[in-house]
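Omission of a single protein chain aside, the complex is shown with its protein chains in their original locations.
As written, the chains take the letters A and B, and residue 1 is the first residue of each chain.
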Amino acid sequence: MDADSSRNDRVVITGTGLVCSLGTTIQEVWNAVISGRSGVRQIEGFNAQGFQCSVAAQVQGLDSESLGFEPRDSRIMDVHSLMLMKSVRDALSHAAIDNSAVPREKLALFAGMGMVDYRIDDLLPAVVKSGSAGKLFDYRSFYGEGYKEIHPLWPLSMLNNISFCQVAIALDIQGENTVFSPDADSGSCAVAEAMWSLQEGSAVAALAAGVSETISPFSLARAQLSGMLPSGAAPGDGNVRPFYNEQNGTVLGEGCGVLVMELHSAAEKRGVPPLAVLSGCGRSFGKEDGAGAPTVRAISAAMEKAISSAEIGPCDIDLIIAHADGMAAGDMNEIKALQQVFGDCGRDLPVLCSKAVLGQTRAAAPVIDLVLAVSMLREGTIPVILRADRSNSGVMDMPVRRILVNARSCEGQAVSLVLEEAGA
Amino acid sequence: MKQTLITEQKVFEELKKAIIETLRSDEAAIKTESSLIKDLGAESLDFLDINYRLEQTFGIKMARHFILEHIEEMFGEGSAIDENGQLTEKAITLLKLRYGDVYGDLSEGVDMDAVPTLITAGSMTQGVLDLLDTLPDKCTQCGNADWKTEDGIRIKCGSCSAFATFTNGDDLSKDWLTAVQQEKKIF
Partner (left out) sequence: MLKEIAKRRVVITGAGLVTPLGRNCGETFDKAAQGCSGIDYITAFDTAGLPCRIGGQVDDSWLEGHEGAWQRFPSRGLRLLRTAAREAVGSAGLAEIQRRERIGCAIGFHGDNPSVPDLLLLHRHFDGNALDMHRIAAEGTYPATNFLARKPDVAVSLMATSLDCGGPALSVTSACAAGSQAIGEAFRMIRNGSADVMVAGGGDSQLNFVGFIGFVLIKALSSKYREPQKASRPFDRKRNGFVMSEGAGIVVLEDHDHARARGARIMGEVLGYGASADAYRITDTHPKGLGACIAIRAALDDADLAPDDIQYINAHGTSTTQNDLTETLAVKEVFGTSAKQIPLSSNKSMIGHTIGGAGAIEAILTLVGMERSIMLPTINQEFRDPKCDLDYVPNEARLQAHERALSNSFGFGGQNACLCLGRYHG
């Protein structure tokens, strides 16, 4: 296969969508990021004062009516469904994919979906009706009759894949699909699967999405009880301090990133310009005991595989967007892995972390990072507010050609993706 | 006892609200003869939702099984639905006896899958009224015959403020079938 046709077989990004705490469009978010704003603020919607950390990066300004969901479906929708809908719609529109552009059964959708928590408040009518003769709650009564007071749609709102299906229904996406869950690696897996479905020809265009959890008292409780929130800090003071050994903890974030991907030849045929090229992917599993993170070896292996599958060397990478979520053990492993893989090339290599201003968005993180990376490639600008070493020298105008995006799960998988400028 | 505290008009109004909440239909589109499935686009999940809302609104318990299933249980397999999946003559007789014309012109050979499409806003309103008509003569808590309503939706005892309880929809179907069978000996 000659160089030209293999180039045509490369997977390109032709559309992007983004919703996060800094905005509900890419333009809005990019402007905020380069002006140094952070999406981390006091949690709204419920009283978070009793938690170790009462700040988070929540999404604002989304409502189901304006998003064009069949309003009747919004009964079982939460923020994650709305985020996914908005981002997918924006991405499809950005890529100029309407009903005629791509046969619907060849439009694939892969997603990393964050966890969905039980809506405890929906149990209230059932609990109330299960009271009997002075007792506050009677199990017999609940099991026998009381449960019937639970809204019949409650179980559906709990299923991990329901919002995925709702978007497929609303936008008539009929192709290949899988839902992975629940951590950052699942967002990267969605991108990887999309790449392969295109290269194997089972899809003509593929959407890769990453969706975070919805921040609620229960997701916050889950984060706190599993040791993810910063300890020792005052409740209001939340910051993701990546690569710092002194503080261990992250701040939760809401968000969703979506990429529309096609083979370069297909994009050319449609007359749609490629925004960037997804040139490499690598993953590796190796859980470090007690660290809630992959081993140094696994993180290095993922990066090495991604770089070699892109048919380049470490010194060809201009910029790294690290996973760097403020969880000390994992971050330290990531630093060591970076040092191992990049050695001398790594000396002046900028390392960015978006979680400092967007929070830890779990399954959404790597896809959001890729969307931001596309902007960086096209604008030739690096938002320095994101720099992991916190050096503060304003926005950097620095042309970048190849960006490496890292993601990891606390269960031990590391995934890396390489993004290149279009026409590289 | 047949109750007059909650009117047919009120029930229809509340049903419309439930349909609008669930299906986001236009109020003008909801007529008594509107089929929920064919005219308003309901799917099976929506029936669950609408029934739930009606239960919460009026304090009733809607039937969880359609009357055809009760017929089969009481009078044997094949009594309501034949081996071709169609309604039997006796099933149609019973439906007409129970619901009158509310299901439209039912003729023999109607496929059982078509039956849900026959459910209209009118038939659902009637279903709620039938349940409300099982209002006991006297309050079960204090024994007084003093039913009242403040909002035209929930019936309460004027003496002790207890909410009225009604026969649940499945029992109502079974009671009715038993009574009709005694009277008319259809099976």
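Here is the rule we use: a residue touches a chain if its C-beta (ideal position, glycine included) is under 8 Å from a C-beta of that chain, and two chains touch if they have at least 3 such contacts.
Everything numeric here is computed off the predicted structure, so don't read it as measured data.
Novice: Which one touches the absent chain: A:S35, A:S93 or A:Q199?
Specialist: If we include the chain that is not displayed, A:Q199 is the one touching it.
Novice: Which one touches the absent chain: B:D26, B:E77, B:E150 or B:E183?
Specialist: Among B:D26, B:E77, B:E150 or B:E183, only B:E77 touches the chain that is not shown.
Novice: Determine which one of A:V59, A:M85, A:I150 or A:V296 touches the chain that has been left out.
Specialist: A:I150
Novice: Touch as defined at the start, partner being the missing chain; which of A:D90, A:D183 or A:E254 qualifies?
Specialist: Looking across A:D90, A:D183 or A:E254, the contact with the absent chain belongs to A:D183.
Novice: Sort through A:T25, A:Q60, A:N161 or A:S265 and give me the one touching the missing partner chain.
Specialist: Going through A:T25, A:Q60, A:N161 or A:S265 one by one, A:N161 is the residue touching the chain not shown.
Novice: Residues on subunit B that touch the omitted chain in the whole complex?
Specialist: So the residues of subunit B touching the unseen chain are 43-45, 48, 64-65, 69, 73, 77, 81, 83-85, 113.
Novice: List the subunit A residues touching the unshown chain?
Specialist: Spelled out for subunit A, the touching residues are 1, 6, 9, 46-52, 73, 76, 104-105, 109, 113, 115, 117-118, 120-121, 123-124, 127, 137, 139, 142-145, 147-148, 150-156, 158-162, 164-166, 168-169, 171-183, 185-186, 189, 193, 196, 199-200, 202, 217-218, 220-222, 224-227, 283-287, 298, 301, 409, 411-413.
Heads up, the rule we're going with is that only the chains that are shown with their structure count from here on.
Novice: Round to the nearest whole Å and give the separation of the Cα centres of subunit A and subunit B.
Specialist: 47
Novice: Could you list, by residue number, the parts of subunit B that touch subunit A in their complex?
Specialist: Against subunit A, the touching part of subunit B is residues 22-24, 45-46, 48-49, 52, 56, 61.
Novice: Considering only the defined contacts, which subunit A positions touch subunit B in the complex?
Specialist: It comes out as residues 70-72, 75, 125, 148-149, 151-153, 156.
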